[in-house]
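Only one protein chain is missing from this complex, and each of the others stays in its spot.
Our next item is subunit A:
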Amino acid sequence: MLEVQDLRKRFGDKVALDGVGFAVQPGEMFGFVGANGAGKTTTMRIVMGVLQADSGEVRIEGRALTGEDRRRFGYMPEERGLYQKMNVADQIEYFSRLHGMSATAARAATAELIERLGLTERRASAVEALSLGNQQRVQLAVALVHSPSVLVLDEPFSGLDPLAVDALAEVLKDRSASGVPVIFSSHQLDLVERLCDSVGIISAGRMVASGPVDELRDSEGRSVLKVVVRGAAPGWADGLRGQVTTDGGRDVLTVEDGDDQEILRTAVRAGTVEQFGRQRPTLAEIFREAVA
């Protein structure tokens, strides 16, 4: 398990992180969301050891993270970067060596990944000669080639076309299914909702919500009861603490709390109930509420 505990970081007068903490289980995909400048990148950089926290700690399996642990991590920073003049295969192989693989293992892993990412024909091309999409693949390869023990990806989906998004999502699911904790940040909340087991919402350097996506959506006060009634007399819901909107002969009642059975009986008496059920908020709604 990877734990981030109470990270604090200042840049001059500006407080970037003010007690950020969360945990990611092995095999779990953790979505890290927040507005620009909320502290996502800073947190990820501290996890990777590229930045030092003023206080707080990153732990793995219950102990403080060491340089050797981090060497087995895979990282894709928000600002992509590759050696422009180095060819694809050399580049991937070089990074696998830097991550501690032997020369033989590095060569084998590089060949396999090039094949899997569909870069076989470009393996001897300089990175600068590749299309943007292929450069992204090389970037991903550099993060994955050493079979990392933890994956940290900063905005991995930004700038990808829908097909590439699906492909990357598959790769990440695959890694996570093999027991690797995966952390990624994204502005695409629907994507996070679809892919992630857990999310953390950060705002102005603080975690405002974090936990399994289902729990966040189900948690009290977040889900609302939605009742659609046709042909009801006006004022039928006056006794209930909810809001009624009328839409083409149908009344839509939303209630945040109350006895749902009592509400159902009232609705049945008033007219024809077309829809009755709890409606869970989307991640986007939770996010807006949390950072507001």
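Assume a residue touches a chain if its C-beta (ideal position, glycine included) is under 8 Å from a C-beta of that chain, and two chains touch if they have at least 3 such contacts; residues count from 1.
The definition used in the following text is that contacts and distances are computed from a predicted model.
Missing chain, UniProt name from the options "ABC transporter permease", "YfhO family protein", "Dihydroxyacetone kinase, C-terminal domain" or "Cytochrome c oxidase subunit 3 family protein": "ABC transporter permease".
Which of A:R8, A:R97, A:R116 or A:R280 touches the hidden chain is settled by the complete complex: it is A:R97.
Of the listed positions A:P77, A:P212 or A:G271, the one in contact with the omitted chain in the full complex is A:P77.
Think of the hidden chain as still there; on subunit A it touches residues 45, 48-51, 67, 70-71, 73, 75-77, 79-86, 90, 94-95, 97-99, 142-143.
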